[in-house]
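Report on the structure given below.
One chain of protein is taken out of this complex; the other chains stay put.
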């Protein structure tokens, strides 16, 4: 045996950690926490993006209206459109009202009919595109009144038919994303708490020996708090890192055309993973403390 | 003490299980496995739906084409459209070619222009909707040739401009869904394996006592295999059940208008969760066996 | 005292250990020797009765003061209770670490103590690589390392040979000479005979008076361990009220 001789320089010697380290139990626990944290972070990041997408649809739709102008007597359709645009621009809550010229109108029709298919002389209705102030949009009634006042024969489409659908879809997407994020975060937290408690119970013998040797409750539970906080924080960091790399890859390679329009991920969303290690450590500390104190209170003075 | 007296009827007595049961360790393990299995199942179910949505878009788009007919000399636009439809219907790979009447055409324009806004006498181009055989769609060239043969002046839109975009988006959605599913399933499997090993290592003492008492390797590892298989199967079943309930709720309350068009979940998709308990048990058995045999081989005959 | 709903293990115990005394505790296996020691080192509360330790009724001691009492008691557990992940040196140093002593201060003392119990070559060994007797000596070294006011040893020589047993006895006697109150539960007749100290015998849950030179009784200041468990069943006579003096316990 190579035990240090008693007269070895005291300086070089350091006492061992009071809690056993590096057990398989701990590694399994770390791994599972890391996986759950990665899932929670990924869900949080995607939830942010989904939320942004949902509110994006909503504002895009509610912040615009289309007016189809029918030329009155003695007016070309262009003149009628210009008059309508002028009348609408004066309404409070309207940012801009723009009469589309024939080219614009055709461009708008293109996605639906294909390009360059309408005969040049096909009479198309004139459109006025109205942009509304997204914060205080003009009501449909105000727009209709302005058109009637200006004596323009026109049909207003404020997209309200679509708005309901889109809002419902957005609400669902948003709550699904947030719900999934909360669910996974909760599961990760519960797993940290649960596994911390289990990991601690299996070291009951250490607790009892320390206890009977006169260690204070705070000293003992502090050992476990630090151990599991550190374990959870490290696992949480690994998990967050994995989530950030994965989401970053999605953002980088998802491309402008493919994924991004559906799920407008922004680089700043990746920050949602940042609090993960801290949160994991916090959960671990609280549950380690509670579990340690329960073991401490149980056997003695029963 | 209330020990059974030695002469108690032997019939009533049953020996205790050779492995300790109901430890906190096991409960934590069960919980974590259940959570990961639930996530894996949920991801699998949603991946199925996403995959269906993606291929749905693709076939919808690639299986149709639109032809815009310009009336030739001495033809009304309806006559021209009918001629075009007849010509196209004969092309191999075309399932149906249907001239839209004015009402149909207006209805198709409605989503974009709003309803009832076109003056009744507005001349609108006539459309022929062509449905293609999804398995062997007619090529654009074949359709164009057929139109030219019939002497119809027409513009063909085979949606190929959109097809590329949609195919890219579908590919991304599909691989994201499958990737997430595989990732979570892998994580769940690894957690089962890892945690099984850790749970077993902490019962090393039991293994050693059984070993030294003359138990065969297979007998000992069998105890652990059964124990952890059962634990993993039960946790997996709980997880699968949770996923099914959650996905079922999405399907039932997501509604026709909201979630379903985006993610066409079907009741049969929920079956994707069914193999979960079995898979979890399988992973657990394999890792329990490997871990047990490693412990058994290690200490003796070293 | 009783465990759960089992019959009482200890009854009508009236034991006062004078500071600086040295007693053996004997009795058949299962008589309750370890249980009595548990009461004294506060691992278990009495189901009824009074325990006074260092002049304080332990039922009135605030929870946060208990560790201070425990630090004044050294215990050799029957099943050793070593920490498997710590070296021999760290195991022995445990009470010193808990008391807040610095590693550099105590290391050499601990190494010396280990050499004294014959483990000078195994300072870094883990308990799992020690023989039964080596573990027992390690447990003894841990119990005495911080010169406790009270030393409780439960079967401390069950796994060592006679020479080592006598060496351990000398260690206990030396501590006792320096003022430590010593109580040793043992089956080892030779040890008891060699020491020539009073023997308390526990049987059927009751304690017989000391067989050899009885322990001096009297008011005394300083360290003092007193364990007592009074009857509770209505059929038993009610325990007499303990005298209010600061010294001994009664029942």
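Order of writing sets the chain letters: A, B and C. Residues in each chain are counted from 1.
One rule holds in what follows: a contact is a pair of C-beta atoms (placed from the backbone, for glycine too) under 8 Å apart; a residue touches a chain by one contact, two chains touch by 3 or more.
Please read these numbers as outputs of a predicted model, since none were measured by experiment.
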_Contacting the left-out chain in the complete assembly, out of B:150, B:206 or B:246_ = B:206
_Using the document's definition of touch, tell me which of C:16, C:34, C:146 or C:181 contacts the absent chain._
C:34
*Which parts of chain C are in contact with the chain that was left out?*
3, 26-30, 33-34, 78-79, 118, 129-134, 136-137, 154-155, 158-165, 187, 189-190
*Determine and list the chain B residues touching the chain excluded from the picture.*
1-4, 6-7, 10-11, 13-16, 18-21, 205-206, 208-210, 212-217, 219, 299-302
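Definition applied: only the chains that are shown with their structure count from here on.
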*asked:* From the centre of chain A, which other chain's Cα mean sits the farthest off?
replied: C
*Most C-beta contact pairs, which chains?*
A-B
_Centroid distance [mean C-alpha coordinates] between chain B and chain A, Å_ = 23
*Give, as an integer number of Å, the spacing between the C-alpha centres of chain C and chain B.*
66
_Quick check on chain A: which residues sit in contact with 2+ other chains?_
none
*asked:* Give me the residue numbers in chain C that touch at least two other chains, ranges are fine.
replied: none
